[in-house]
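The block underneath contains the structure these notes are about, expressed in structure tokens.
Only a single protein chain was left out; the remaining protein chains are all shown in position.
In order of appearance the chains are A and B, and numbering begins at 1 in each one.
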Amino acid sequence: MAFRTEPITVNFGPQHPSTHGVFRMRVTFDGEVIVDMEPVFGYLHRGSEKLAEERTYTQVITLTDRLDYVASMSNNLAYVLAVEKLCGINPPERAQYIRVIMAELVRIASHLMGLGFLLNDLGAFATPLMYMFREREKIMDLFEMVCGARITFSYMRIGGVAEDLPPEFYPAMTRFLKEMPGYIDEYEALLRENEILLARTKNVGILQPDKAINGSVSGPNLRGSGVPWDLRRADPYEIYDRFEFDLPLGKVGDTYDRFLVRLEEMRQSVRILNQAMEQIPKGPVRASVPMLVRPPIGDAYAHVEAPKGELGFYVVSDNSIAPYRCKIRSPSFINLTVLRDMVLGWKLADMIVIFGSLDVNMGEVDR
Amino acid sequence: MDWVYDLFPKLHAAIEGWLRSILPPSIESAGVYIVMGVLSAFLLINVPLILVMVLIYMERRLLGRFQHRLGPNRVGWQGTLQVIADGIKLLTKEDIIPANVDRWVYNLAPVLFAIPVLLVFAVVPFGEEIYLTDLNIGILYIVALTATSTIFVFMAGWASNNKYSLIGAMRSVAQLISYEVPLVLSIVGVVLVVGSLSMREIVDKQSIPFILLQPLGFLVFIVAVSAELNRSPFDLLEAESELVTGYHIEYSGMKFGMFYLVEYIAGLAYSAVITTLFLGGWKGPILPQYVWFVAKVLLVFAVLIWIRATLPRVRIDQIMGFAWKFLFPLALINIFITALEVLLWPEGFPAWLVVVNLGVALGLLVVMQVLFRFPGATRHVVPQALVGRG
Partner (left out) sequence: MYGIGIAKGMLVTIKHLFRRTFTVQYPEERLKVYPRYRGQEFVWYEERCTGCATCAKYCPLGIIKIVTHPVGNPAEGFDYYVDVFDIEIARCMFCGLCVEACPYDALFMGTHYEMASYTRQKLVINVDQLKKAKKQPSAFMRPHLLDVKYEEDTSLTPERAGRMWQGRWAGGEKPAPQAPKTEE
């Protein structure tokens, strides 16, 4: 006797513990196997691009904080770079160093959160997440010293950064850099060789390099597929050409590779930070730029390697005090486009893990 | 201080004597039987419930410490009253019954769920003289009772009329029934050595704890138990990151509280069974027997918490493969080895056998590494007819 079976459609989200925000997946299951998946988003849409047209160039910085809210420094940096390109401003050298330090710190913070939630999605009941938040808290402390805020920094300014590093920053930073590699080793010992983790992530959710490139995927997800593409190398903005660091690359492009790439990238960030703290020169941190800038008519695109991938700002100026158009190329949004292709045919539990391994931030997807 | 050691038998004798002195001879034996039975039942239901409060508190505090945080420490001294506060909160919460649920099944499931796990304590020997009854099929009775919990989980999942809970319930049927097999088979080793199914006799025969004589059996048993208890890494039924909470997603208030409570009572029951079968039950020097027993139970539960704090969750096909391809052969091999040993040394085992058994267990783990692989990548080909139908 044959059973009459039929696929069921389940709504994952927008309120679900592992959709990393307000993401919704309309998933059709055949038993436990996914036969169809439709990503639905827009629940966090705040119209950042349109709002930017109503703000002065300096005020837009506060909007960029709210895109990828776990890595605001990178957003600030990308936007500020675009406006500087538009106006032809060269920030002082010290400011560039400070920007790199902040961007790398925020990369560590973002990867900590991404990895923690990936492992939480794997069911490692919040333990790695708690450990990783412990270190993230230290980074937040550093940010608080520098700019007075812990999440929405608004630290970068057109032509530099808001303020110089305070004196208490240096010892705290030195301590952090000394401790961090040990903590990363601890995360590795905790779960890297764990048989269950290997079984859950190895060869699961493979993203082939050609598919990744066609899908315009960027960041650790692309490097997890083995494509050596990092804007810090490919198009060294700021002063990234002065630092020595490796590009961790995955071999297979599966979830485990993306996990390892993020883990290794934190190590490389620590390496860059060590070099930057040694090289950082003295001097002003802000070029003489008025608070109300009026760039010449034209447009500029600047991109940075944000923790999630290539973050770009395309700013069009009509010589008024507000941008005429401000388009945001957010990495999370574009990385999501390959999700459907990656999860079809996998099981329910795999879908959660694959989605977690893409490390998507909904604030950035919906803008 | 001698009264501490045989507190419960003396108490029993005193109450019985007092009853016999006040009851008229015509109903004496019946009256004593009924009153003592009700008293024992009262104790047997409430002592586990109090212990469960200890377990919940312990789990939350220990998990906190494992995760490098404190855990609840506000209500009462060091958070000891947290469980009671939670209970009050659950009792006073609005009891929401969603529309379109199967009302009878929905309301019955949490109540029925509690019965089999509470019945387990009838045969658990807390001490040499402290048990309700010494069934000669004691361990079989426990296995039979706990197997029924599948039905109630499925009732809850089905009646809730929710897709998450339905998936959770489906998983529970697959998982719980599969893990019954290695669970029972790993007990067989112990039963072979003892030659009896009675819980008391199993403890009596343990001159050295069976964890040393049966390391393989213990390993299989504790893995199967954590699957039966839906504890991490086998907590697929409630998989928080996948199914939110699985089968009890639609329950609120005290009905949810019942599920929560029963999970911990089951944890307590299985910890007691592990203590009895593998850790020498009440046996131990100096301290009273019941203290030893409770201490061992708490220790076993602490290990389960430790496992929960560390391991990620396995997937549904992996969990089934693990039961049938890993635990099942190991349990069979364990039975074979034990039977051989019982045949060779019918009078009792020599001490060096402990080392041999441990070596065999470790060797088998190495062998299984080659023979068994977790089913890793299993991407299914999606039939084109189904794509886009959602």
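Following the convention adopted for this analysis, contacts are C-beta pairs under 8 Å (C-beta built on N, C-alpha and C of every residue); 3 or more make two chains touch, one makes a residue touch a chain.
Predicted, not measured: the structure shown is a model, and the values here were computed from it.
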Sole contact to the chain not displayed, among A:152, A:203, A:216 or A:274: A:152
For the chain that's not shown, point to the residue among A:144, A:318 or A:341 touching it. A:144
Any idea which of B:20, B:68, B:89 or B:103 touches the chain not displayed? B:68
Spell out, residue by residue, where the missing chain touches chain A. 55, 58-59, 61-63, 65, 94, 127, 131, 134, 137, 141, 144-149, 152, 154, 162-164, 166-168, 186, 189-198, 282-286, 288, 290-292, 294, 321
Chain not shown, touching residues in chain B: 62, 64-70, 306-307, 309-311, 362, 365-366, 368-369
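The rule is simple: only the chains that are shown with their structure count from here on.
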Would you kindly tell me how far, in whole Å, the mean C-alpha position of chain B lies from that of chain A? 44
Residues of chain A defined as touching chain B within the complex: 7-10, 16-18, 26-30, 32-36, 38, 119-127, 130-131, 134, 190-191, 194-200, 202-204, 206, 254, 344-350, 352
Which residues of chain B touch chain A once you look at their complex with the stated criterion? 63, 66-69, 163-164, 166-167, 232-233, 235-236, 239-242, 244, 308-318, 374-383, 386-390
